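The structure under discussion is supplied below as structure tokens; questions concerning it will follow.
Of the protein chains in this complex, all but one are displayed in their positions.
Let's turn to chain A:
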Amino acid sequence: MAPINLSHRRTHNLLLISKLLSLRDTASPLTLVLDSLEQPATPLLKEYIRRAKLSKVHVTLIAFETLKQPDGVDAFVSTRRKSPADIVKEVSAVYQPVAASNPSRRRLILIDSINPLLNSKRVDPGFHLPSFLGSFIAPTSPSAKVDASLVVTYHQDVPELPQQSPYSPTPISELTYLSTSIITLHSFSHVLAQKAARDRSLAPPVFGLEEEQEGVLLGRLDRLVGTGKAEGIVIELEHRRKSGRGVLEWYLLPPASRYSPQHLKEIVTLLDDNVLYNPPMEQDPGAGDEEPTSTFELGLTDRQRREREGVVLPYFDAQHNDGPGEGGRILYDMGEEDDFDEEEDEI
């Protein structure tokens, strides 16, 4: 992308992701995080929790697959054997004391995986996903104004069960329709490997389940060929503004070991700013004019260039009749080493 564009994106889009991850101004009431086995959402959720702690946001985790309450989570709601309505009730119950003491406190609700709920056999057919999710963000009583953001994780690689009704949309299309931001996660080393392949016009490699190799669930290995030491996760963000305009951007979230939990400054960078993804060599403006190196001198001196420009090529002569060309006749000056050929002269 053009460099002018890049600096614009640097200021605006970094501000945007920082707002989204830190839940400022409820920029996104419903964020959908699409992850896969190749890049699980755990590091991103940890980052959400870390930032929520820093800004004293109340964190609720609705656990469909987490066993133990992670650090930094204020309320842990286990969903085992609970109907969706029970979950909604419990989630609003755990917030009651907080809301009573500090009504202005913002709230973050995390769902660690929505798939078990979507695939559950127990959920009655009347279960309506949009109203289930909506009830977290907009509580029924209008008096209790809660500033809540919901972050829902969806595992892309878990197959969806066939729909009860063939005419209803799939849960994932409902989710993508509802969300205000969609974050798709990629593994940085895979992104690098795919870019390296694209740069050579090769088919980008696939990893893990997509390899469709028998017995392979996860393809990720620490040392992928050609990627060096690439740590961190790549965030592909699609944010829908209230105006309806969409923002698309790729970011890089460094691994949690690179910064302290109290770190306040923005740690997310644009993927295009990364040296591994976009090596500085390619950004050098003079790079395009470089001559290929060889043992021959391929350049011209100034004098040679001037003389070359002064040469009148034969077809310029041929275009006007008064010149020596006389309409395209071949002019040939004999060199002294040439043989005179009589037959040729007669033509």
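One rule holds for everything that comes next: a residue touches a chain if its C-beta (ideal position, glycine included) is under 8 Å from a C-beta of that chain, and two chains touch if they have at least 3 such contacts; residues count from 1.
Operating definition for what follows: contacts and distances are computed from a predicted model.
*Asks:* What is the missing chain called in its UniProt entry, if the choices are "ATP-dependent DNA helicase 2 subunit KU80", "Elongator complex protein 6", "Dolichol phosphate-mannose biosynthesis regulatory protein" or "Actin-related protein 6"?
*Replies:* Missing chain, per its UniProt entry: "Elongator complex protein 6".
*Asks:* Among the options A:130, A:204 or A:255, which residue touches the chain absent from this view?
*Replies:* With A:130, A:204 or A:255 as choices, the missing chain is touched by A:255.
*Asks:* Given that one chain is not shown, which residue among A:25, A:65 or A:266 touches it?
*Replies:* Final answer for the missing-chain contact: A:65.
*Asks:* Specify the residue from the set A:60, A:113, A:135 or A:274 that touches the hidden chain.
*Replies:* Among A:60, A:113, A:135 or A:274, only A:113 touches the chain that is not shown.
*Asks:* Kindly note down the residues of chain A that lie in touch with the hidden chain.
*Replies:* On the side of chain A, residues 35, 37, 40-43, 46, 65, 67-68, 80-81, 113, 115-117, 119-122, 155, 157-162, 209, 212-218, 220-222, 255-257 touch the unshown chain.
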